[in-house]
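Here the structure is laid out as structure tokens; the discussion comes afterwards.
Of the protein chains in this complex, all but one are displayed in their positions.
Let's turn to chain A:
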Amino acid sequence: MIQKKICMLGASAVGKTSLVKQYVEGIFSDRYLTSIGVKIDKKMVEVDATSVQLMLWDIEGVDRYCGFNAKYLRGTAAAIIVVDQTRPQSLLDGLEICKMIKAEKNIPITIVTNKGDLSKADGWDDIFGGDIQTFISSAFQTSAKTGEGVEAMFTTVAKLTLNKAN
């Protein structure tokens, strides 16, 4: 069995834990409960007849109370940067995290625009059209609430870890 470590990163309250919960347990809660430290969840996926155990490292949101800890990237096969489409600042924070990851490791980065069930903030597309595209391997729109795009996103990330995305 192949094990792949995937780091979930992003600003606080963008929905990292909710995405993992929706993917692993199929549940969603509207109540925001901030994460502290790291929690690892596992999920088996089949990628082209290969069984892969994804180890999803759900890491505390990066903000003024918790900095980016490059140590957590050790051994990671891919990174998922989650951003909240109702808050443009979370995209700018996500871009900064992308840059910090690229400075540490050359791994595939997937940007996940979460909260797709809510309206997009004004000016979002202008920021998204900027240099963020140069850092990422794939981009997804998801809603942890409705489950839209969640399975497809994790499956693509699993393929990326095996270099089978195309």
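We take it that a residue touches a chain if its C-beta (ideal position, glycine included) is under 8 Å from a C-beta of that chain, and two chains touch if they have at least 3 such contacts; residues count from 1.
Quick note on the criterion: contacts and distances are computed from a predicted model.
*Asks:* Looking at UniProt, which of "1,2-phenylacetyl-CoA epoxidase subunit A", "EAL domain-containing protein", "Phosphonate C-P lyase system protein PhnH" or "ABC transporter permease" names the chain that isn't shown?
*Replies:* Going by UniProt, the chain not displayed is called "EAL domain-containing protein".
*Asks:* May I ask which residue of A:I2, A:I40 or A:L118 touches the chain that does not appear here?
*Replies:* If we include the chain that is not displayed, A:I40 is the one touching it.
*Asks:* Determine and list the chain A residues touching the chain excluded from the picture.
*Replies:* Touching the chain left out of view, chain A contributes residues 5, 12-13, 32-34, 36-41, 55, 61, 63-65, 69, 71, 74-75, 87-89, 92-93, 96, 99, 103, 121-122.
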